[in-house]
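Here it is, the structure, as structure tokens.
For this depiction, one protein chain was excluded, whereas all remaining protein chains were kept in their positions.
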Amino acid sequence: MVGVAVIGAGYWGPNLVRNIQATPQLRLISLCDLDLSRAQAVLGRYSTVRATSSLQEVLADPEVDAVAVATPAATHLEVALAAIEAGKHVLVEKPLAASHADGLKLVGAAEERGLVLMLDHTFCYTPEVQRLRRLVHDGELGELQYVDSVRINLGLVQPDIDVLWDLAPHDLSILDAILPPGVRPVAVAAHGSDPAALGRACVAYLSAQLSNGAIAHAHLNWLSPTKIRTTIVGGSRRTAVWNDLDRTMPLAIYDRGVDWPDGQDRRVSYRIGDMVAPALPVGEALRAVMAEFAAAIIEGRPALTDGRSGLRVLAQLEAASASLATGGVFVPVANGAMDGGAA
Amino acid sequence: MVGVAVIGAGYWGPNLVRNIQATPQLRLISLCDLDLSRAQAVLGRYSTVRATSSLQEVLADPEVDAVAVATPAATHLEVALAAIEAGKHVLVEKPLAASHADGLKLVGAAEERGLVLMLDHTFCYTPEVQRLRRLVHDGELGELQYVDSVRINLGLVQPDIDVLWDLAPHDLSILDAILPPGVRPVAVAAHGSDPAALGRACVAYLSAQLSNGAIAHAHLNWLSPTKIRTTIVGGSRRTAVWNDLDRTMPLAIYDRGVDWPDGQDRRVSYRIGDMVAPALPVGEALRAVMAEFAAAIIEGRPALTDGRSGLRVLAQLEAASASLATGGVFVPVANGAMDGGAA
Amino acid sequence: MVGVAVIGAGYWGPNLVRNIQATPQLRLISLCDLDLSRAQAVLGRYSTVRATSSLQEVLADPEVDAVAVATPAATHLEVALAAIEAGKHVLVEKPLAASHADGLKLVGAAEERGLVLMLDHTFCYTPEVQRLRRLVHDGELGELQYVDSVRINLGLVQPDIDVLWDLAPHDLSILDAILPPGVRPVAVAAHGSDPAALGRACVAYLSAQLSNGAIAHAHLNWLSPTKIRTTIVGGSRRTAVWNDLDRTMPLAIYDRGVDWPDGQDRRVSYRIGDMVAPALPVGEALRAVMAEFAAAIIEGRPALTDGRSGLRVLAQLEAASASLATGGVFVPVANGAMDGGAA
Partner (left out) sequence: MVGVAVIGAGYWGPNLVRNIQATPQLRLISLCDLDLSRAQAVLGRYSTVRATSSLQEVLADPEVDAVAVATPAATHLEVALAAIEAGKHVLVEKPLAASHADGLKLVGAAEERGLVLMLDHTFCYTPEVQRLRRLVHDGELGELQYVDSVRINLGLVQPDIDVLWDLAPHDLSILDAILPPGVRPVAVAAHGSDPAALGRACVAYLSAQLSNGAIAHAHLNWLSPTKIRTTIVGGSRRTAVWNDLDRTMPLAIYDRGVDWPDGQDRRVSYRIGDMVAPALPVGEALRAVMAEFAAAIIEGRPALTDGRSGLRVLAQLEAASASLATGGVFVPVANGAMDGGAA
């Protein structure tokens, strides 16, 4: 069994605690927060798990094989690097780090030591993204034509980052998971607005040019009174629509499209076929994250959402920020030597 | 009573025919199409209205006081100018003309002769846009923060124009109708894609910087298997969401938003109040278009959606096309001497 | 071509006028209403169709081969019988007549003269009911287990009939159309309420015992602020859900059910498979009604919704009324010698 400590008892920490406890291959050893009382409150009155405010203590604990880091992004480099240097496997909240350069340091350090460095890209472990990935990879959708995401809601204004860095990692990691082999975002543009004068963009639109000529786009918004989480994956044969808030029919696959002959007149015709909403397995995605973390450690292999996937997301976020700062042109995505592929 | 002829018996013509016939102040005289049999088919077997294939005949008819032009956009200049020169009032389908320069000619010609030149910006005459306009103008929404539109569907690939020129006129004219006095789009950017290799963008995203610092954005798409028509108008006090496909609750006004004090810490708080879906009058928007056309002619005044509103939309479309062609930067919107304001 | 006159220019008459005019095999001769100005208003200023207030005149007109009766139900016997006796084919609004006995007279008179007597059970001509019928008849749903309808809305309080007689004909005629051969309602019960003291039930619940042991139920309501029109057809293999107000996905077929072995323990298991929303042809159901009326006349055969289907609906309505009056027990449905089957 893999001994795990959770670092950070804030917004996401309790979810990590709950799901680690429910994962047979993991054993929760301790929960660490600078504010000890917050860690104690998360564990509650009935727990045998240790609360602590000392990261050093956690990292020195031989029972702790791995840590799950749920601290603010600005501290990821310091906390995760210390854990790696202490020989711990690391699961880290998105984004991997505050910059691509910092992320590179983490990936390098983990690979050097042969440790698992995994991103908690939770959405990638939903049955919907797993199915979308299969639909794209198996050619069921035909050629990928466009990906359109809307992720808007009220009430998530972050103190130190803009809406792009807060929400786009979800969409970019989902995109990373479902793109067909060899297809990558090559340039990213972003438009945004800070209409409430909060000092950072609260409404943003991100466009990514994909290497196959398709476009991906995301609408990210902290000011919307209604919550919308929809991703459309358009293909030449079929198009899938994922509505994450629809509990009864989250994924719908439409056998519809535009057909056109190669002949002279290029008259377009439309195909309106059935829609299928596949039955999907139920279960909390974070449970699957934990199972993958445990399996990667035990099997000594990279996780599905490994450090490099986190680097790819960071490179796209930095391109988006650069575009936002310079009027919305497409900015090439850095493609470091370390950038492999999700395959 | 105002005698009217309809020019063009294609996709939209039958709707004009039906609604003119139902408008007491108008009298339908004739329906003109190059293809006479198409005009006859639209009128049907029971009609007393004249079908003709001769525009000259229509323009020479003294019973015809006004024409409604529903021919392809590329012909608007020629057809509408001929009508104006024949002393007819003109209602023209969107867009006003194939270019801003052509549009200017039409507006100049009509103003010179004191004739009504009106755009059939149908959506502006829906009860929803009328209410949105009032909500914005009366300050019910507070400061305008963002406007987000989605207008996607399968099956409308046009032979000669891209998705921007086909669909964005709807969103730009709605924006023109609801913006508060003095607020205007100052620059427009567009990203697009032609993943199906149709020779023109089938998926496009348009962003407009407004003069008050807010952003407007539209997602326009011919390839989507599902039809979505939603416009969110975000304000500092309230936000309105218009779902044009929701027959039972098309407009919802949320008393929600982000509040923040002017003090030191700038901690953001959220306000989650009730949602109100106002009861709206029912009725076909095109009926209201016809009533406004008749009233403008009879009262000798500009229509709510006059030629200048059509010019403003054209200027924004041209900026969008220029942006699309040059990588997505924001392109300033031409602001000619003739550009007044919807007020 | 079949010459047709419409009798009654009230709520439904204009729809008949419009759809008859659009049907190639029919020719609209006249529109008759006791209030001549109402008939003239329905036809409008541009029509060549004759308006009249004289039923005698219509029935004496040799150009008139058939009439469509859209007068109040209480007058159906008199109007339709006169038409039949004048040798006209008859299309009649639901219900066939004010009582089963009256209906029998009409069916007898029409059959005697070899004339078409058809019910305008419009819903039976929707693509959804056509598909439901096929799904049931072809065994795609397995054994029929239950049919549940909800038909509620605000604003239809009728002056002379209760909500059962107003709305249940829709559900009973749909049921008549989709039931498998040999399965019939054998007894009907109804509970109702007149909470607004209008003098007749405004809220009613109808249950029908089917001859195969299944149950059909309808919720009928004039007081609901929201409009709901949903029919669930539950089978042992699949279940279909028809939401008449959902324009994008009106019919959904669920591959779900309860399975149980024949063994000792009878443990129930569940089958959760995909959902399919079939692509359906588009088009107005009333257009198909007219095509069927024309075809039945031309081919000299009974219409799909012939007089006997109207009789079956009347027998069930009378059983429902009897149940409502006597505390809600199941009342057997009259099964006259004339009662055939829809097969």
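For this structure, a couple of remarks:
By letter and in written order, the chains are A, B and C; residue numbering begins at 1 in each of them.
To be clear about the criterion, contacts are C-beta pairs under 8 Å (C-beta built on N, C-alpha and C of every residue); 3 or more make two chains touch, one makes a residue touch a chain.
A quick note: this is a predicted structure, and the numbers were derived from the prediction, not measured.
Screening C:P185, C:G257, C:P278 or C:G307 for touch with the missing chain picks out C:G257. Contact with the omitted chain, checked across C:E57, C:D148, C:D246 or C:E284, is made by C:D148. Residues of subunit C that touch the chain left out of the display are 143-146, 148, 150, 154-155, 157, 189, 191-196, 198-199, 202-203, 205, 207, 213-215, 217, 219, 221-226, 232, 234, 236, 238-239, 241, 252, 254, 256-258, 260, 266, 268, 270, 272, 275, 327-330. Residues touching the missing chain, restricted to subunit A, are 21-22, 27-28, 44-49, 226-227, 245, 247-248 (touch as defined at the top). Contact between subunit B and the unshown chain involves residues 249, 252, 255, 272-279.
Operating definition for what follows: only the chains that are shown with their structure count from here on.
The distance from the centre of subunit B to the centre of subunit C, with each centre set as the mean of the Cα atoms, comes to 41 Å. Here the spacing of subunit A and subunit C, counted between their Cα centres, is 53 Å. The multi-chain contact residues of subunit A, meaning those touching 2 or more other chains, are 272, 275.
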